[in-house]
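With one protein chain withheld, the remaining protein chains of the complex are depicted in position.
For clarity, chains are labelled A and B in written order, and residue numbers in each chain start from 1.
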Amino acid sequence: MITEKAAAIIERVREENPLVHCITNYITINDCANILLSAGASPAMCDALDEAYDFARISSALYINFGTYIKEQEAAAMAAALGAKSAGRPIVIDPVGCAAIPRRIGILDRLHELAGVSIIKGNMGEIMALAGKKAEVKGVDSDGAVPGIEETAAETAKKYGCVVAATGKIDVISDGRRTARVSNGVPMLTKITGSGCMTGALCAAAAAMARDGDEMFAAAAAAVSLMGIAGEKAAVKANLPGSFRTALIDAVYGITGKILRGMGRIECEEM
Amino acid sequence: MITEKAAAIIERVREENPLVHCITNYITINDCANILLSAGASPAMCDALDEAYDFARISSALYINFGTYIKEQEAAAMAAALGAKSAGRPIVIDPVGCAAIPRRIGILDRLHELAGVSIIKGNMGEIMALAGKKAEVKGVDSDGAVPGIEETAAETAKKYGCVVAATGKIDVISDGRRTARVSNGVPMLTKITGSGCMTGALCAAAAAMARDGDEMFAAAAAAVSLMGIAGEKAAVKANLPGSFRTALIDAVYGITGKILRGMGRIECEEM
Partner (left out) sequence: MITEKAAAIIERVREENPLVHCITNYITINDCANILLSAGASPAMCDALDEAYDFARISSALYINFGTYIKEQEAAAMAAALGAKSAGRPIVIDPVGCAAIPRRIGILDRLHELAGVSIIKGNMGEIMALAGKKAEVKGVDSDGAVPGIEETAAETAKKYGCVVAATGKIDVISDGRRTARVSNGVPMLTKITGSGCMTGALCAAAAAMARDGDEMFAAAAAAVSLMGIAGEKAAVKANLPGSFRTALIDAVYGITGKILRGMGRIECEEM
């Protein structure tokens, strides 16, 4: 059911080529643009302060990522968020590093206050940090589970009135009412920079295709599963990180709704 | 004739390794540096405001690209343009996104006023926008021609006193007097980010090697054709976007004047 919705959403991305406005870090900005193109979306990385408000208004979704957050990006993100809000566009935020840099929780809160947010995508440590909890990050690596992550994701989703996607070995997605677990992916995704950022960018493309608030939950699952499947396919081609990164962009290009229906491992339950 | 001139120009790039000063967006800045190195030029991405004027003076050409135009780049570009002018260096501008973000037309006009411009390289929608016209962008995709693009390119070339390269399925280059059509290239070039930016960077390397204003026209044709041929060669090796991007940098490395003479599809006529 949720897999079917997720597949339909990624098909719509390819059909409608949504314009995704990204204000994202300069480490993986190229990867984010290329993964969006591979998925069928149309990326535009517009972070000039004078342009961000208007550009967000003509885009289909806004993606804000805090990876390298220089002052102008910080200001542009606020302007863009207001633009997206005024045009009714979904906003996806990746609060990169907020577990280590608490100031970024404040930045997320400010954006949320100004404009609301549709999806928050972070790794488990970041999502725990948003709820004021500390994750044993080594625990994430070893057994793939952070104790309490499902409850925390649900809590955080309720607090911000949005969908929360907490990525890890098994990704957890919550809208405060339902929880989905996505078990796609491979360890090699942690050996390159940008896997998380690209997942966030794909969340924005998927969010642009969500027809209502209810579909936002499936949109997050679609993006997270798409990235995981791409990782699985890339790992078949390449077992070293430079080649794997190239194979990942290649893989997304070929993933259709049908493939997601076949390979997606998304489980969903009401809480 | 023009093909011969274009081939000679790309040979000179390999022999003389011109230093190309780039102020360009952070999405594809790495691709621009690598494509310039592959073509034999020496790239330097210097956008610190305190350095841009002096650095432009010791460079052989200046490339300005508006992709992500943060305030410091905007100021540095003005300083660099003044430096390039004072040293008599060609300036190549890629007004990325000016069809969707009209403010960027004003930025181009300011740079033109301050320092003049040798080549404007944009996609057809952007070149139409510079002339105050709207392009049916879907039309570009479907049949490879924007109605009126040749006249508009010529008009724009006259207005700015420069060469205009309007890229599309068939690229159109005009100096206001002559029009060249370059039919190299493959559709896969639109599936990765940076094809346009890299073409602009190559225009600057070629412009550095133009011996006079007349050769600036051939320089633009050389760069546009070089990129298209590289796309054709890359498409033989790779049919997925991640691999294609790698193959594109590889391909440029091997393209000699002789190969451009053989594979270049450049037609030229007086208007």
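By definition in this document, a contact is a pair of C-beta atoms (placed from the backbone, for glycine too) under 8 Å apart; a residue touches a chain by one contact, two chains touch by 3 or more.
Keep in mind the model is a prediction, meaning the values are calculated, not measured.
Peer 1: Which of B:E72, B:D109 or B:E151 sits in contact with the chain that's absent?
Peer 2: Considering the complete complex, B:E72 is the one touching the chain left out.
Peer 1: Looking at B:D50, B:E113, B:D214 or B:E267, which makes contact with the chain not pictured?
Peer 2: Spelled out, the listed residue whose C-beta touches the missing chain is B:D50.
Peer 1: Can you tell me which of A:G67, A:G176 or A:G231 touches the chain that was removed from the display?
Peer 2: Selected residue, touching the omitted chain: A:G67.
Peer 1: Please identify, in ascending order, the residues of subunit B that touch the omitted chain?
Peer 2: Given the touch definition above, subunit B has residues 26, 29-30, 33-34, 37-38, 43-51, 54-55, 58, 70, 72, 245-250, 253-254 touching the missing chain.
Peer 1: At which residues does subunit A meet the chain that is not included here?
Peer 2: Interface residues of subunit A facing the absent chain: 25-28, 30-31, 67-72, 74, 97, 100-101, 103, 191-194, 240-243, 245-246.
Here, only the chains that are shown with their structure count from here on.
Peer 1: Need the CA-centroid distance for the pair subunit A / subunit B, whole Å please.
Peer 2: Their C-alpha centroids are separated by 34 Å.
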